[in-house]
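Okay, structure first, notes after.
For this depiction, one protein chain was excluded, whereas all remaining protein chains were kept in their positions.
Presenting chain A:
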Amino acid sequence: MLQQAAITESKAKAKMVTGADLLLEALEKEKVEVIFGYPGGAVLPIYDKLYDSKILHVLPRHEQGGIHAAEGYARISGKPGVVIATSGPGATNIVTGLTDAMMDSLPLIVFTGQVPTNVIGSDAFQEADVLGITTPITKYNYQVRNIEDIPRIVKEAFYIASSGRPGPVLIDIPKDIAASVSKPPEEQEIKLPGYQPTVQPNYLQIKKLSEAVSRANKPVILAGAGVLLSKASNELKEYAEQQQLPVIHTLLGLGGFPADHKLFVGMAGMHGCYASNMGLSECDLLINIGARFDDRLTGNLQFFAPHATVAHIDIDPAEIGKNVQTAIPVVADAKEALKQLVKQNGKPPVHGEWLEQIHKWQEEYPYYYGESAALKPQKVMEMLYEKTTGDAIVVTDVGQHQMWAAQYYQFNQANRWVTSGGLGTMGFGLPASIGAQLADPDRCVVAVLGDGGFQMSTQELTVIKELNLPVKIAIFNNLSLGMVRQWQEIFYDKRYSHSKIPIQPSFVKLAEAYGIKGYEINTAEEAEVILEEVLSNREPVLLDIRIDPHENVYPMIAPGKGLHEMVGVKP
């Protein structure tokens, strides 16, 4: 008897685990491949366990870079990106990334270290109220209070982050809990009685929508990132083809429907194409699938889709009716709703004239740009598209270059487009390209950056070198914060207040300092030769592309104007 007891006791002892063990075990269970993390005092117990872990750990050179990389990873892989940051400054450095992911519905699991439980609330060294700070910018957040809860909390976090409308979930772990020791806890069930996303559409609403489509004369689909998040591209194509519905994209939705399809109209919104914006202005039935009617898409709501019956398919009921009154609400996962719509096999609308009208708009008013001695960014973007056969992953920063990429790179497949839409975060592009490349290692990744935004994340060049990621960094250098300069030119009487940045380091030499090859490109001929060369190898490269600094993004809808009030439609 005694001997027996001694054996079980020693067995139990041998199996004692720490909070950090439980954490890593839980991550392995979720099949996490990569962690973007940065160590510090409060996460040392976790980092000690990471030393022996098989999971790839990527060390960004700034926590903000880490979380943007995780966003790029999540966008391309469809799986939650995992981030670790230490307490205090580590945690506050990820605030922008959390907000960005929240706005663009990207699944993230973010661990922050916290000061030990017994000093929480005492303004201890590197203490910050992380739960308080991140409550409005996360889908949910936790602070671990008991070591036994770790496996359940991690499981719940992955479930919350990746189901329903995806978003970031933060788990704050006090240092003592990560270090404390316990018997392996009993398995706990997920306990989320207040969280039950509606995935299946209501049959009657589907029927109503299907009938509205049959009756419509000027129907359009507006497809947002919800289509990509629910992996519904095939279903969208099938439905659009079945009913012959023209498809308009939001900025974030690009790639959800093939740009080379004859039913594809283009991107809508502030810098969208004429046909899309007119399509929205004149349609009589607007079927929004997974877009949230952002103000940069709708323009002045007073003039938005004035003749349309609005149907809206969204997994987040709060998005339906938030900005635009909706006659046919469908709360559902986009994929499920589209499957049901296809199954209805409704009578296609009679709308030949409408399709013709849209094609006419497309032909008469395509995106255009003028010729000049200086290199035109749009031209370079077209070359990038051709030379990557449209199959690259394009990651952008925020500004004019982002809009040119959206306009001139044709996205014919899903998961080729990574951009910061809702928050418009400068500094996003370079780190996000790291995550995108890790998510799809064999594909060509082009990071399209501005000279301003690049300088907000330059430090991440090290990571590209360290992991030898073949990212093609294309800086569209206009020696200015171009988008700000454009607004000052148009709305502020050309008073270029702090938007010109002619004093720059040599980006080529900078790249070389990081051990990355760099080229300066000044003409279309140089672009031709250099792009050809660098896109055909598997090496990282930085291109300092000197574009026309006076170039603006057109067409454009001024703030407060309606979609039909585009300027710069024709030369």
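Remarks
Quick note on the criterion: a contact is a pair of C-beta atoms (placed from the backbone, for glycine too) under 8 Å apart; a residue touches a chain by one contact, two chains touch by 3 or more; residues count from 1.
The rule we apply is simple: contacts and distances are computed from a predicted model.
Comparing "Pyruvate dehydrogenase E1 component alpha subunit", "Acetolactate synthase small subunit", "ATP-binding cassette domain-containing protein" or "Sulfite:cytochrome C oxidoreductase subunit b" against the UniProt entry of the hidden chain yields the protein name "Acetolactate synthase small subunit". Within the set A:Ile160, A:Val330, A:Ile393 or A:Ile557, the residue that contacts the chain not displayed is A:Ile160. Checked against the full complex, the one of A:Glu211, A:Asp316 or A:Glu565 touching the unshown chain is A:Asp316.
Here the missing chain is touched by one residue of A:Gly194, A:Gly370 or A:Pro571, and it is A:Gly194. Counting over the whole complex, chain A has residues 131-132, 135-136, 139-140, 143, 160, 192-195, 316-318, 321-322, 325 touching the chain that is not drawn.
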